[in-house]
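Below is one structure, written out as structure tokens; the observations come after it.
Incomplete set of chains, arranged as in the complex.
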Amino acid sequence: MAQNYSFKYFTVQFPAESPYVAHVEINRADKMNAFFEAMWLEMRQVFTQLSEDSSVRAIVLSGAGEKAFTTGLDVKAASQGGPLSSDSNLDPARKAVHLRRHVLEFQDCITAVERCEKPVIAAMHGFSLGLAIDLSTAADIRLCSKDVRFAVKEVDIGLAADIGTLSRLPKVVGNFGWVKEVALSARIFGAEEALRVGFVSSVYENRAATIAAALKLATLIASKSPVAVQGTKEILNWSRDHSVQDGLRYTGVWNSAALQTGDVSAALLSGLQKRTPTFEKL
Amino acid sequence: MAQNYSFKYFTVQFPAESPYVAHVEINRADKMNAFFEAMWLEMRQVFTQLSEDSSVRAIVLSGAGEKAFTTGLDVKAASQGGPLSSDSNLDPARKAVHLRRHVLEFQDCITAVERCEKPVIAAMHGFSLGLAIDLSTAADIRLCSKDVRFAVKEVDIGLAADIGTLSRLPKVVGNFGWVKEVALSARIFGAEEALRVGFVSSVYENRAATIAAALKLATLIASKSPVAVQGTKEILNWSRDHSVQDGLRYTGVWNSAALQTGDVSAALLSGLQKRTPTFEKL
Amino acid sequence: MAQNYSFKYFTVQFPAESPYVAHVEINRADKMNAFFEAMWLEMRQVFTQLSEDSSVRAIVLSGAGEKAFTTGLDVKAASQGGPLSSDSNLDPARKAVHLRRHVLEFQDCITAVERCEKPVIAAMHGFSLGLAIDLSTAADIRLCSKDVRFAVKEVDIGLAADIGTLSRLPKVVGNFGWVKEVALSARIFGAEEALRVGFVSSVYENRAATIAAALKLATLIASKSPVAVQGTKEILNWSRDHSVQDGLRYTGVWNSAALQTGDVSAALLSGLQKRTPTFEKL
């Protein structure tokens, strides 16, 4: 049985037909799921809890309402407080300290998605601007609907995207010219282009179909050995940031424990018996 | 008002209809823009100056004449002097020192394009061989015309490309097999293939259309906050070479100063007032 | 004249029409070329020898029989011995030591393909599962036939792929979402998809046509200066794992010796004389 999840800006559901899958939804549809500080702090809590919840093996992340996955930062809320508002009595160096702390904490909330031990599939639709890109590049797999409108919006409000897009997008999409173009121009791009460059893996008819597909993929992944799946996520993320030699060694050390799982024999036996294996919780 | 630029092998123009955009052209059309040492030394000067010229916010780089962006190294000129010519009285270790100094200096001239704080868009056409690839991978965005003929030509003259292609191309194009194939075979590839693998972002009818498109994109980028644009270029290049964690931290430190720009409020206000923002020089 | 190669599980041939090309074939067609320990140890020998054989300038790797390049690990053989079988009297920490040694040695046998100084082209067909992916990502270029069926199969037997796929695939294919999807779902993918994401460079009608194309490409590469070709492979692999700055410096140091080859003048002269250059052995 999954833990009890009760949050203010996020819903967490466990669809009956998707064993071991958690469906997280950004739940501020009336504001097009725009984020303010309390939301990203809460989001970190959500993914930190799911990371260690042994009833969860895969996660889908979507946005409530038909209009937007998220339009990004709620600029109005941001301008009414927080480090971007005026603290006129501080010198620029002191203001920089406050800004840095703020940015690093904000980044950490997004990184909670990457740090989550379970694979996360982002199912996006409608406006998916700014923070939507930061957030989804911290996820493992991205799907979207035909009506999606993506943009790395930050240069249009006078800043370099600082919550993850600039660090992660070049490692998610192997087309550095395209990454630079969309980050420097802030132009909108749609589903087809996102698919072509590899930002998303597939495109679906609408929001509902995208979420359904994400749940289906999550269910497939959740049916595999959780030892194998979580090891695979971890090692792929490590390898992205290290040389092949360091990646191989880390894999060897990781698997020296992981290979001692009962899941290997469970999987092999099920294979021979042509039935679905059952794996212990993790 | 932009600084005065007067060079021998390069023209630098400031098209009236493209505020804050510099158009740099390799200007040796009669030799298909082939490079010799004085040219790359001058090119470093061009981009070093543009990097700090506050009247410039984006740069287009093209080649004069209809035939070629550049055919690469002027082999004839190279063979008549320089470290590849015979210094028969030096032992191989001493010759190696001279060659290394020469290569590192040559590389540094190309890196001046990457180091330039303003985004650089390469607009290529016709023969774009050898050095053309080194040079354009140091640019931020690559466009080309239909008639372009690319090749990583170096193995055909008995050497491994050493001015940047082998270091940068695998990070510009996320298709390592293709990178190896074109680098090992030296075969020609055209616009369509370049687009498919992500080496260029778009293809245009001819040289003029390519340059026009590059200028248009540069003009768009130059209309954004220069604080945001230049920060975005810098952080993307840093992130390419570091782990995500190091990328995030560098971004946080960078933005602790950059977020104190007046451009954020200028951009936000213009957004509310539906007018084009004006940004101070940088 | 090439060295004499006589192996048990691999054939090594030198096609007359492909000078300087070695054709290595996995030779256990009756078991769909499934691997067990003696095979990967032998494979390391094959590639270590070819690496220093001066009669060899490019290598094609294929699988015997119509059904499979390789179906991966011979699970039956693996379960009858080796570290995955039960050593019930060891505590988990000690068992981990044995597993780690085993994995690191296994990885090293695959890395022999990457370490081989000559370019290796993998020509794949039919079932190409698990180890097929590990193996081919250690090669330089991948080609396949229409009937190929790829899968990163490991999660289906309860483990994270540990022989190289997770470390190398994200650096071979610049589409991190796709890499995660196929590694987490273990689903089959075919030739067309492999081509689209850049896992293979081209697709051919059948096994024979794929091998023919691989031999043709190998022959082309083998006709170039071996100093240039081997330097290109080495520098590209180094650059993949280092920053651009480190890549440039390494290239400069490497080429300070390599540029002193006679191949440069041989190539230049042949170019002027419109004839095929001949290069000394290496």
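Observations
Labels A, B and C are assigned to the chains in the order they are written; within every chain, residues are numbered from 1.
One rule holds for everything that comes next: contacts are C-beta pairs under 8 Å (C-beta built on N, C-alpha and C of every residue); 3 or more make two chains touch, one makes a residue touch a chain.
Because the structure is predicted, anything quoted here is derived from the model rather than measured.
Depicted are 3 of the identical subunits; the complete assembly encoded in this structure file consists of 6 such copies.
Following the convention adopted for this analysis, only the chains that are shown with their structure count from here on.
Rounded to the nearest 5, the angle that brings the Cα atoms of chain A onto chain B is 120°. Under half of the residue numbers found at the chain A and chain C interface occur in both copies, marking it as a different-residue contact. Note on chain placement: the centre of chain A and the centre of chain C lie 33 Å apart, centres being C-alpha means. Multi-chain contact residues of chain C (touching two or more other chains): 171, 173-175, 198, 240. Chain B contributes residues 75, 79, 83-84, 92, 95-97, 99-100, 103-104, 107, 111, 114, 154-162, 164, 166-168, 170-171, 173-181, 183-187, 197-198, 240-242 to its touches with chain C in the complex. The part of chain C that touches chain B in the complex is made up of residues 119, 140-142, 171-175, 198-201, 217, 220-221, 224-225, 227-229, 231-236, 239-240, 243-245, 247-249, 251-261, 263-268, 271, 279.
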